[in-house]
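Input: one structure, supplied below.
For this view, one protein chain was removed and the others were kept in their places.
Labels run A and B following the written order; every chain starts at residue 1.
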Amino acid sequence: MEFFAAAFAMAYQFGDAFAFLVISCAGLAIIFGMMGIINLAHGEFIMCGAYVTASTARMGLPLPLAILCGALVAGIVGMLVERIVIRHLYQRPLDSIIATWGISLIATQGVLIVLGSTMQGIGTPLGSIEVGDRSYSAYRLVLMAAAVALLIGLYFLFYHTRFGVIARATIQRPQMAQALGVDTRRVYGLTFGLGAALAGLAGGLYAPTMTMVPTMGATFIVESFVTVVVGGADIFVGAAPAAVILAAIRASLTAWYGQLFGQIGLLIAVIVVIRVMPGGLSAWIKGTRQ
Amino acid sequence: MDRPDTPHTDEPLVAETQIERRSALAIWISRLEGPQTMGRGPVFWATAALVVLAAILYPLFSDPFAVGNSAYFMVWTFMAMGLGVVWGYTGALSFGQTAFFGLAGYAYGVLTINFGAAYGFTWIALMISVALGGLFAMLIGYFMFYGRIKGVFVGIVTLSVTLVLETFMAQTAGPQWRIGEARLNGFNGMSGMPPLTIPWPGGDVLLYPGVGLYYVLLAMVVLCYLGLRMLLNAPFGNVLVAIRENPERAEMLGYDTRAYQMLSFALGGALAGLSGALYTAWGQYITPSSMGLTAAALPIVWVAVGGRRDITATLLGTLAVLFAFQLLTVYGSQYALIVMGALLLFTVLLTPEGLIATAMRWLGRLVGRAKR
Partner (left out) sequence: MIKTWKTGISAAALAGAAALVAAGPGFAQDAIKIGVLEDQSGDFAAATNVKVHAIELAAEEINAAGGIDGRPVELVIYDTQSDNRRYQEFMRRVLQQDQVDVVFAGFSSASREAYRPIVNQFDGLAFYNNQYEGGVCDANMIVTGAVPEQQFSTLIPWMMETYGNNVYTIAADYNFGQISAEWVRQIVDENGGAMVGEEFIPLGVSQFSQTIQNIQASEADFVVTLLVGAAQASYYEQAASADVGLPMASSVNVGQGYEHKRFTPPSLSQMYVTTNYIEEIDTPESQAFLEKFRAKFPEEPYINQEAANSYIAMNLYKQLVERAGTTEREALREVIAEGDVCFDGPSGTVCLDPKSQHMSHTIFLAKVEEDHSISFPRVWENIAPYWLGDAGCDLTQNDPSAQYTPSNPPPAN
């Protein structure tokens, strides 16, 4: 029993770090990993999802529906942003840094002016569970399940639906896809919207556990970039194993040496990975397969 | 034995010796103009001279605050010009110039707090700090370019480096974190270092923000600008541009692109370090947040808004953005950040080359037409 409790504690910490990395990076993995747009407004899409989730939940909508609402609104906002701004920047990926940083400034400060400096949170549902002599938040187990479900769902979407095939084709060989009659602009728009919606989903899922402020997205951004970069362009071959490895690094460093080393370890892992395998894990895995 | 073609062979020989006789200085001066920099001919240089003259006369017509504030703006231009070389000319987007900025800033603090400011030591400390910034950049550059990291990943590695430094420095509040007399002092930042001083009989001249510092910085900006113009039009600069345009081609032509990229990166790091050390001396304060995410994004904004592919546009753009953002903060109240964001979007969407670069091209065409 003692052993079981200790094992559960470790698994819980690992799962928690894993869930955070996967959920926060999913949207970025599509926008940055697949489309090559460096989206510094990723955190603001997360904030958007969280705000919508919190306000709809407080209006009486059940939490799962509220989270979906958050994702949906973030997705729509994402498609608007793509149409107005990002569409003009596909040939200039580095300029997208400046444009999305501008969007992020406008969004953060705009929310601050319109909605005030803070927003009342919604409590974490489901209470706690007892394992051994410790208690754990049950909602975080839901988050872990959500992370796994998210990966499976995305895999299904990209490999087993018509949209997925077209989207991958468009992103890998735009001219070819266009020649075959694909409306590539629409596909780009939808893909960006999907990325934004996933960011909104991350915000919605974490909204009950966090403080609601306009700058809340910033706490996600470093972790998400780290995961995507270590993972490389392909979210399934790359981001999922990257999240596993980084979660292990983070959970163990945090457990043994404290939060500071968890934080620094993550950043150093990125530098090393880029140096050893410039294309990220996914390129490396694909390379060894051949 | 008279061969009819002898005079013919003589002619080019003479010409060659004439070229050799041109001093190295003349060659470098001729490189003030060239394919890699905008602006040539008497109109341009006359305008430039007028601008410098206006800048020299400016303190006579202005109040001390405005002069000190202009000096403060000039502090940042070195980092921007360095990023211009690394990003605009070499094509490697560094997101972490603030790492070298911060390193040099802390180095200046540690050195001057430990060794004082007597006998103009602050200038030696400044030079050591700049060298450290450059060396650290060279190390990171070696690590990246010899590892064949390119594109966006250069940005990610450099950003990670600066964030590691920030996270680490932020927790050095305890008394055990000290180098000699200098306490690193964590997130609150290090203070208590002297400003730049000029040794002078009858008491050193302290260069607090004001007219003195303004002239020193103005001279440094002008020298740095002209120096970079010469360097960029020299073979070194041409190779950098060749790498930006097509790295494979440059390599096929026999250039070791890795070494060139690393050297360009080191130059950028040294210039960022110069800004860092000057900033620390200016405010007698340096903090980890000057290596954070927001601080790291700022130089990119300056360079992009001005125009990254030309050093003149970078310089003027940086000054313009710094000034505009400060003005917005003063009068824009809570809308300042929103207007800044909109300005960035506007620039990126409508003037992809950068505001100043586009304006300069437009002006140049106007002058050309007037001549005809």
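Assume a contact is a pair of C-beta atoms (placed from the backbone, for glycine too) under 8 Å apart; a residue touches a chain by one contact, two chains touch by 3 or more.
The model shown is predicted, which means the values in this text are computed figures rather than measured ones.
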{"item": "Of B:Ala131, B:Ala173 or B:Val241, the residue in touch with the unshown chain", "value": "B:Ala173"}
{"item": "Which of B:Asn238, B:Gln284 or B:Thr351 contacts the chain that the document leaves out", "value": "B:Gln284"}
{"item": "Selected from A:Gly60, A:Gly123 or A:Gly181 as touching the chain missing from the view", "value": "A:Gly123"}
{"item": "Missing-chain contacts mapped onto chain B", "value": "51, 54-55, 58, 61-66, 68-70, 72, 167, 170-171, 173-175, 183, 185-189, 191-192, 208-209, 283-285, 287, 289-290, 294, 316, 319-320, 323, 326-327, 329-331, 333-334, 336-337"}
{"item": "On chain A, residues whose C-beta touches the chain left out of the figure", "value": "9, 12-13, 16-17, 20, 109, 112, 116-124, 126-128, 133-140, 208-213, 215-216, 218-219, 251, 254-255, 258-260, 262-263"}
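We adopt the following convention: only the chains that are shown with their structure count from here on.
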{"item": "Mean-CA-position distance for chain B and chain A (Å)", "value": "36"}
{"item": "In the complex, chain B residues that touch chain A", "value": "87, 93, 143-144, 147-150, 152-153, 155-157, 159-161, 163-164, 167-168, 171, 293, 297, 300-301, 304-305, 334-335, 337-338, 340-345, 347-349, 352"}
{"item": "Residues of chain A touching chain B in the complex", "value": "36, 38, 40, 85, 88-89, 92-95, 97-99, 101-106, 108-110, 112-113, 218, 221-222, 225-226, 229, 260, 263-264, 267-268, 270-271, 274-275, 278"}
